[in-house]
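Removed: one protein chain of the complex. Kept in place: all other protein chains.
Chains here go by letter, A and B, matching the order in which they are written, and residues are numbered from 1 within each.
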Amino acid sequence: MNKEIAITAYKCKKCGKIHYPFHDRCLECKGREFEKMHPEGDATLLAYTVIFNLPWGFDQRFLILGVAEFENHVKAMGQIKADSVDQLKTGMKVKPSWEPIKKQYGEDVYGLKFEPME
Amino acid sequence: MRDVAIIGAGMIPFGRRDEDTLMEMLAYASLKALDDAGLGDKTVDAVYVANMGGGMLQHQSAIASSLVDRLSLLPAAAETIENGPASGASAIKNGLLAVASGYYDYVLVVGGEKMREVTGWRATDFVATMTHPQAEYPYGITLPGMAGMFTRLYMEKHGVTREQLLAVSLKNQEMGTLNPYAHVEMALDRGGIFDSPHSVVNNPVSADPLHLYDLCPVSDGAAAIVICPLEMAKKHNKTPIHIAGFGQATDTQTLQEREDPTDLKAVSLAAQKAFEMAKLKPSDIHVAELHDAFTILEIAESEHVGFFKKGEGGKAAAAGKTRLGGQIPINVSGGLKARGHPVGATGVAQMVDIVWQLRHELPKNRQVKNAQNGLTVNFGGFGNNVLAFVLKRVE
Partner (left out) sequence: MAMDMELEMVLRPPQLPMPPYPPKMVTLANGKVMVIRQAVREDVPAILKSVHPCLFIERDYYDVVSARVYGELLAWYRYRVKSEYCLLGQVDGYLVGLVNGRLENEKVGMSYHTLAIDRGLRIGSHLFAAKMEYHMEYLNQDQVLVVAESPIGFRRWMVEYPLIETRIPHELGGGDSWVLTRETYFNAKPRLVVGDRPVPQELMDEAMLDIKFADDDTIRERIAGLKGR
């Protein structure tokens, strides 16, 4: 079962700028009122890397991470479901999902994952 | 506002200092700076201590209060400044403003960090706590990871190549072998880390496209300076070094919220402000210490502060223009890459190295001949809090 992507982005009611994560005032116009929005559709990969020296709490050998932009322009970081960065390129389409990203105190922590579509 | 000068500078060798506590390192560096200033038993008015991780790594707080007591500097004012890896420069800025305002005359600024107390996993996690607690940190992103993403974008946009990054790495580690304060005193060989097929083991990918030797080490270390009004500095022994300009700027915490993630706006703004205040331009600088926590940063910062046009920094590094004797010698100390990066100490250590350069105190093989003006850039977070200083030798 696909879980809903539990990310809330914020669109400034005054100037329309989209923020994720939350800011108390709009980065563009200082507006304080926002319309909540959820990431929609597929996403485009904007940046990515694979890291081999992982921080405490991650036991795997490497982790592929990236930032992607959804169809409604929400941008967010996520883990990338790929075996190697050789399968990736900037600007490619990726399929977002909400899945376990790590374990904490034996429980799954959920977050964004992106899977290459090309 | 009064003009402010550096009259004392001191540093302890960076590296893995298992035998010293954080407080000991801070105390040793402080005494070196106080002695260098020739203050004798005189106390200072205030002490600013730069430290990022005492609370997390040593489970210690109120570090500045403890240090003034240890150093018998009571009843001097004291506080700890935490501003991520830019803590050092932030502490200097706070000391500088206090003296410039006329409120204090003599101020000690010391930065220190003891990162090797914990395993690499813990140290990586400690540094990663600078990232956004909901939008970044839970995913396992690290500072090298941020730098990896940035590097790929920079390569795509400005044509930086792995060979250009390699030039920075080779230069800085070579300079490190000449610096007795450097953590890494090993020259690298291009064959061993790049050309040879054996380099896959020697220099593996760390945060693609960055490799192991594109990253600075995790270090312990401390550095300190003593400042006072320029007018009073002239009566002390050492050639005063005038802090002629400074600038600080911030940027969004996440890279994704920057209009152009390859544009390090905070670096450009901080440097511009520092140059304006000093009434100098980038071409007036004779020696610079840039924050090369990753090789890409030395190249990107050399462009953002105005030494080179965008897209030219990598070529300049590869052509040797940033070496000692080149157009603008950068990180003659070995930089963070070789001197090491004890986060709280770095901003102060950069300043100490420039002070030694401008006093013409270094051995010939590291001294920029007749250097009059220097620049430091201390880069916090991933470029979301940056400080720059312009220093001038006062004859």
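As a working rule, a contact is a pair of C-beta atoms (placed from the backbone, for glycine too) under 8 Å apart; a residue touches a chain by one contact, two chains touch by 3 or more.
Bear in mind that the values here come from a model prediction, so they are computed numbers and not experimental data.
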item	value
Residue, one of B:7, B:63 or B:184, that touches the chain absent here	B:184
Given B:139, B:213 or B:382, the one touching the chain that is not displayed	B:213
Absent-chain contact - pick from B:203, B:239 or B:302	B:203
Subunit A residues that touch the omitted chain in the full complex	59-61
Residue ranges of subunit B at the interface with the undisplayed chain	12-13, 15-19, 119-121, 184-193, 196-204, 213
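Just so we're on the same page, only the chains that are shown with their structure count from here on.
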item	value
Complex contacts: residues of subunit B adjacent to subunit A	119-122, 124-125, 128, 132, 134-136, 138-142, 144-145, 148-150, 152-153, 156, 204-209, 252, 254-257, 261
Sites on subunit A touched by subunit B in the complex	19-21, 27, 46-58, 63, 65-67, 75-79, 85, 90, 101-102, 109, 111-112
